[in-house]
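Every protein chain except one is present and positioned as in the full complex.
Every chain is named by a letter (A, B and C) in the order it is written, and numbering of its residues begins at 1.
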Amino acid sequence: MKEKSGTNAAAGVKKLLANSRIIVLIVLVAFLSLTTKGKFFTYGNVVSILYSISLTGIMICGATFAVLLGGIDRTVSGNAAVCGAMAATVVLAFGQSNGGALVALLAGLACGIVSGFFHGLVLSRFAIPAFLLTLATNEVLYGIVQFITGNQLINVMRCDLMNWIGESRLLGIPIPVYILAVCFVVCYFVLNHTVYGRYVYATGGNRQASELSGIPTRRVIIIAYTISGFMGALSGFVMSCMNKQASASQAQGYENDVLAAIVIGGVSMRGGSGSLQGAMLGAVLIGVITNGLQLLGVPSIYHNLVKGVIIIVAIAWDMLSAARKSGTATNPFAGLFKSKKKVTA
Amino acid sequence: MAEKDLLFEMREIEKIFAHVHALDHVNFDVRKGEVHALLGENGAGKSTLIKILTGVYPKDGGQIFLDGREVEITSRESAAALGIACIFQELSLVPTLSVYQNVMLGKEISKFGIVRASAERRQIQDLIDHYGFPVGANDIVETLSVAQMQMVEILKALATDARLIIMDEPTASLSSRESELLYKIIHQLREKGVSIIYISHRLEEVFNLSDRITILRDGKNAGVVEKENIVPSEIIKMMIGKEVSEATASRELKTSSAEPVLTLKNLTRLGAYNDVSFEVKRGEVVVLTGLVGSGRTEIVRTVYGADPYDSGEILLEGSPYSPKIGRSVATGFGLIPEDRRTQGFSPLLSVTGNVAVTNYDKLSKKGFVNRADEDALGHRAVELVDLRPPNPNVQVGNLSGGNQQKAVLGKWLTRDLKVMLIDEPTVGIDIGAKDEIYEIIERLSNEGVAVLMVSSDIAEVLRVAHRILVMRGGRITKEFNSGVATQEDILMASSGFTGEEGKEDAA
Amino acid sequence: MRQETLRRFISFGLLLLLVIIFSATTDSFLTWGNINTLLRECSVIGILAIGVTMAIITGGNDLSCGHLMGTVCMLFSFLYYYTGMSLIMILLISLLMALAGGLLNGFSVAVLQIPDFIATLSSQFIFAGLTYIFAIRNEYGSITQTQINNPTITALGGQIGSSGPYYVTIAFFVLAAVAQFFLKKTKRGTYIYAIGANRKSAEYSGVSFVKTKVTAFVISGLCAFIAAMFTLGRLHTSEVATGQTFALQAISASVIGGAAFTGGRGDMVGTTIGVLFMQVLRNGMRKYGFTTQVVAVVSGIVIVMVLVFDVYYNEFMQKRIKRAAAAAREKKAVSANG
Partner (left out) sequence: MKLKRLISVMTAAVLAFSVVSCGAANQQNSGGGGSQAPAETSTAAPSGGETASGGIGFKEGGKNPYTDPLKIAWIPTAASEANGTAWGKGIAQELEYWSNVEFNIFDGEKSAEKQTEIIADLIAQGYDGIVLQAWNSDACAQAVKDAEAAGIPVVCINIDVNTPHAGLVAMTDVEAGYAIGERIAADLGGEGNVVIIEATPGAARGENLQTGFKQAMENHPGINILDSQTAEWNMEKANTLMQNYLTTHGDQINAVFAHNDQMAEGAGEACKNAGRDDIMIWGANGETKALEYIEDGTITGTVYTNCYNQGATAARLLMMYIGSNIDTSSFSKTPVIKMPPMTVDKDNVGSITPDMRW
């Protein structure tokens, strides 16, 4: 949790620059602006990058709560698919009216909340690895989606409200980007300016100590996974609006992109450290890399390779610089080549 | 200093952490077959020096000599090769492996990589029988008690027939009986010519065990004292640079006349405590003392609601009270837990963060946090406990032991408490910080808070208690509530002596 | 009872329960043909799980072993198709590729000190990228495949006699036994447990964190190579998506078998039970002709129930042991004072 003890803007910027991801981002932006003859750094392109990460971004707002508590939520994609399918079915039942869309949204979000609540309940009571539990329940959710959609595409073409969300723009910026911004601001506020946010960081850092200082740790965990379920569902609804369609295989694979962004954004997997803005920065970084590669016309087959290398370089730089600063960095190669020779007499 | 019988010498050692001088031109040497104590407050550089000697940290300046020749210690292996073995404060055992695997870790007897387990098991069992340790070679470490684990640590050092064994706070969690066993072993080692560097906060232990004492303060040498001219108060002054009175007898004990805040009636829990009844009055400091494992911590955890109890009754200000951990803080309880590192604080939060987390019932407005109020409370907590350096924005995990405990105290001082529960407040804390913590406890009782404290540090008990209850095997066996109690009275009561010499009934 | 044996007893019991349920309710489950096929199906994931378990025991993880296997398969096809190299050379280069993959993971975790999750997540991207690059293309640049009908490779997919156990199943059990011996009986194996359970203490005793982590990931790379060869034996070709979901299945199997993300726990017997459990569940579900959605929901729920039961039973046993010890202590104290 970034301590704002009145350090002035300069110190803040300095700290920001120390974070290697910002530097990698700046280097990337500069490089891409030059090589794409200025096409990269235009208003339109920046908006298109934000648009491309809006769905994963909404999921990240929810999943970060789970990761800060030392867990993981792989069911963001399952919740998105269930909510999308439920919403499409409900809105069709209401004859694709705007009122129907609102009811559909509530129905979808309700599914997300129920799913998140269940995960919180189980994970706070039993010491099960969240990675594995949510892996299994994601399968269950996609099974439920197949029930709802009967493995067919549910087309929702005529609903004005959903079409408005899916395709229209305000001041040139698509609605999903606004939704992402609102989610980010709300979650940022909850994490950094509310009691609950402080409880999340305390419980993530040391659950036993938090319990002993009177924090209702079980409730903290349940609420965290409920928020994650809610955000997954909301992202699913927005996706269905964009695609004007709900399908049984919607949002598959998004849980890996969400996890990659959160982890690259510097949120520790053991819980207790990292921030929402860091996770969002991870998403932006991946978005910029993908966008840059597409603009440069790099064939798709090389995208994965480049993405993997850049991530390793950014994180390694971060880790080594942190170790060097704190004076504990012994020569990493010492262990590798065990010196056979006697100690220099 | 005769050169020849010097085993180890460290000259002009320097170490810089994030441009802070942790060690500034420190000199330190150890003779063969000598018990050399290293004293100094937390943060004086003791453990940093040891970590350089054991190759954990690289040194930034100075030289190290073995038998007169200069040596470079770059890693654990090179230290072990030189015959340096170390027992660290926080237990460094592999919980999922067995005792013999732990002891032989890194120096297995093996052919082509395949370990000859039976040979190792026999060798370790012989060593155990030789020194009479209460442990089996095949036990899995995570099933052992803290005391037994400490024994395995020492076994590890012995197994490498090291020439220098460094012991960092070895008796912190041992009972007096187990400590006696350790002293016997140290004497045996000294006969065999093994040198020992001994670090402990139990000064009486250090004074009668060590041949020489080196004192460090703020990363610099503060003096070397031979066994003959050890003067306790002098040495303490060198350690903390100011006067401290060491109590050998308690104040005038009295039963306070104020109305009881916390009352326990025949409280019982199978295997922990049995038929315990006592009261803690407003503004009174009641101390439960006794041997490790006599049920004291369990009582405190039960009152706080962390553990259940089988039968008996608890009254708070006269009315029946069933403790629930979630509501304890709200109803005015405070707890300084036994194991500070794992139960005391959230390491990644700052002092302000930890303090705020415990006080949100009065800090937050409708769930929202006011950053300014939080900072104010953080600063107030830092003043109340006189945290040095007084910066509330440092992560508590990075503070020294004494400051961590002050931060935990700060969590509660900022609240208006009815009952303050304290469990072994000064384990692993230096003399200076200990004194300040006692002053804080006294200030609490003067403000009318009922304090129930658990402690096995006799000097501490005498220094702080208004009333002393001695426990053995889960029962209160003796109460001192009048006149003056001395160190011997308490020692005798807690180890089961009933006044006649020499008869000790079973614990 | 040691916690380890207790944990293994539970997972073996659950496996047995599943087999009994399926054998009772469908007659086509408990036939040698089905069991033989079942063992064949889970062996490739089993071989990968051996490597993954090593990584998990060191307190880490390996998300990239499936993708590495895919890359090795594709490299083999690439060399086999485009270059006239001898089989031995191709096998050697593929082995080097697999070990290099393991080394990359080991290097970024141990030397660059990147947390296992991020390191293997990134190497997952790198291996996927390499697989695309090695893919064989027709003159229009589209990815296509070719049959590998080299006798030795196709033999790998075979079985003893006409209905005997498949070579891949034998390889899996042999490798599991060798790995179990390595973990329990050798120095390097003890170091893997030590680094996983308490890194600092292991390092203080002279165990090199770097070397142990590199060993674990290189073993995982070796397992990926062996799994790749048997996959080629089975499919006679390789395609871009080969193995991409295998890592998650291998991790699930290891954890159900008793390995713990916190490190220091787990072994090959547990992992083998976990692999068999997952496969019996998948194979059994297929016997009822449920619709695809029912299969997904039921198998997901069964895994969740197993996880919850496993943890609950452990807690229950732990409490019982503590209470029994406490009662014993109490009796001793009473008899002393009585």
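Just so we're on the same page, a residue touches a chain if its C-beta (ideal position, glycine included) is under 8 Å from a C-beta of that chain, and two chains touch if they have at least 3 such contacts.
Because the structure is predicted, anything quoted here is derived from the model rather than measured.
Considering the intact complex, the chain excluded from display touches A, C. Of the listed positions A:64, A:77, A:96 or A:146, the one in contact with the omitted chain in the full complex is A:146.
Here one chain is not drawn; of C:40, C:187, C:213 or C:265, the residue touching it is C:40. From the set C:5, C:25, C:291 or C:318, the residue in touch with the chain omitted from the display is C:291, counting the whole complex.
Residues of chain C that touch the chain left out of view are 28, 31, 33-34, 37, 40-41, 44, 81, 132, 135-136, 138-147, 157, 231, 234-245, 283, 286-287, 289, 291-293, 295-296.
Counting the whole complex, the residues of chain A in touch with the unshown chain are 36, 39, 42, 44-45, 48, 51-52, 55, 142, 145-146, 149-153, 155, 157, 166-167, 169, 174, 239, 242-245, 247-249, 252-253, 291, 294-295, 297, 299-301.
In this section, only the chains that are shown with their structure count from here on.
Centre-to-centre separation of chain B and chain C, using mean CA positions: 43 Å. With centres taken as mean Cα positions, chain C sits 28 Å from chain A. For chain A, the set of residues that touch two or more other chains comprises 335, 338. Looking at chain C, one finds that residues 208 touch two or more other chains. By the touch criterion stated above, chain B contacts chain A in their complex at residues 15-18, 57-58, 69, 71-72, 74-75, 77-78, 81-82, 304, 306, 325-326, 328-330, 335, 337, 342-350, 352-354, 356-358, 360, 363-364, 367-369, 371, 375, 392-393, 411. Across the complex, chain B is touched by residues 2-4, 185-188, 190-191, 193-194, 196-198, 200-208, 264-265, 323, 325-327, 329-330, 333, 336-337 of chain C. Within the complex formed with chain A, the residues of chain C that make contact are 108, 110-115, 117-119, 121-126, 128-130, 132-133, 135, 208-211, 214, 248, 251-252, 255-256, 260-261, 291-301, 303-304, 307-308, 311-312.
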